[in-house]
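Only one protein chain is missing from this complex, and each of the others stays in its spot.
Here is chain A:
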Amino acid sequence: MAYFILKRLIQSVFVMLAVAFLAFSLFRFVGDPVSQMTGVETSEQDRERLRDELGLNDAFIVQFARFTGDMLKGDFGYSYRTRQPVAEMIATRIPATLELGTVALLISLIVGIPAGVYTALRPRGFVSQTILMTTLVGVSIPTFVIGIMLIFLFGVQLGWLPTFGRGGTVQIGGWTSSLFTSDGWRALILPALTLGVYQLTLTMRLVRAEMMEVMRSDYIRFATARGIPFRSLYFRHALANTMVPVITIIGLQFGGVIAFSIVTESVFQWPGMGLLFLESIRFVDIPVMGVYLVVIAFFFVLVNMAVDLLYVAIDPRLRVREDA
């Protein structure tokens, strides 16, 4: 087990290096950081001097080597835009993104799994059809439109929920959390819903398809014949067997949720990493963009590893094989 984790972590270093390399080779096309950092009246000489100081005139490979070298030493550099340490900037934004992503994931599971089971058991029912139709609509509308519609309805029209930001946050150690105040939860609902809709639909449809498959299998028929209570049959025997593929997909999707919460964060002015990344693109803040992408790559590796470990926990057959 420890060997497995260690191996994955070592692999992650290579993944991050590859991501950093790709990112760096693209940064040159994003724009010129110096003209974003300076005012209109700044002379060309001063711009050139700044460019030299920042090492932007060095060859691409030199810049990349310096970036990775500093990263390996634990020095994440300073933002061009705010001059703050990048590590600190990203660290203060991680809680917002993780909380948003986690709550979005929970919503999608809590709603998606029962809905999937229900629609599988009563595939032709009116309620099932309605659920399937609405979620299909939900998944076909772009995230930012969903977000804006939710803001309009619950924020502007009804005035029930805030339209932007994180609301009340509390500081727990280095972690700024909005999960412990009612204001924080009120602010969290709409963005989490927006971010979770796609996941929810995916989870539901996956559970539904798997469940229908399983319900046709021999052991379920046998169990039905034996008179096992339906509740136990559906949720204990059938559902457990549908979960392996569901967890794979959901797990992999979670990495995507974290990485691509950018749109949701922008619509709700949610102060997470995605919003920081967007601002950084606007200002061609290369150090922040670079570190963000590397951190996201690391998240992906972590999530994949967690999924692999969950497999083992859920499917006893894999455990046996590993033990042997």
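General remarks:
What we mean here is this: contacts are C-beta pairs under 8 Å (C-beta built on N, C-alpha and C of every residue); 3 or more make two chains touch, one makes a residue touch a chain; residues count from 1.
To be clear about the criterion, contacts and distances are computed from a predicted model.
One chain of the complex is hidden; its UniProt record names it "Peptide/nickel transport system substrate-binding protein", one of "LLM class flavin-dependent oxidoreductase", "RsbT co-antagonist protein RsbR", "Cytochrome P450" or "Peptide/nickel transport system substrate-binding protein". Contact with the omitted chain, checked across A:Phe21, A:Phe164, A:Trp185 or A:Phe298, is made by A:Phe164. Check A:Ile151, A:Met211, A:Ala238 or A:Ile258 against the missing chain and you find that the one touching it is A:Ile151. Those residues of chain A that touch the chain absent from the view are 29-32, 35-46, 49, 53, 78, 81-85, 89, 145, 148-149, 151-152, 155-159, 162-166, 183, 266-269, 271, 275-276, 278-279, 281-284.
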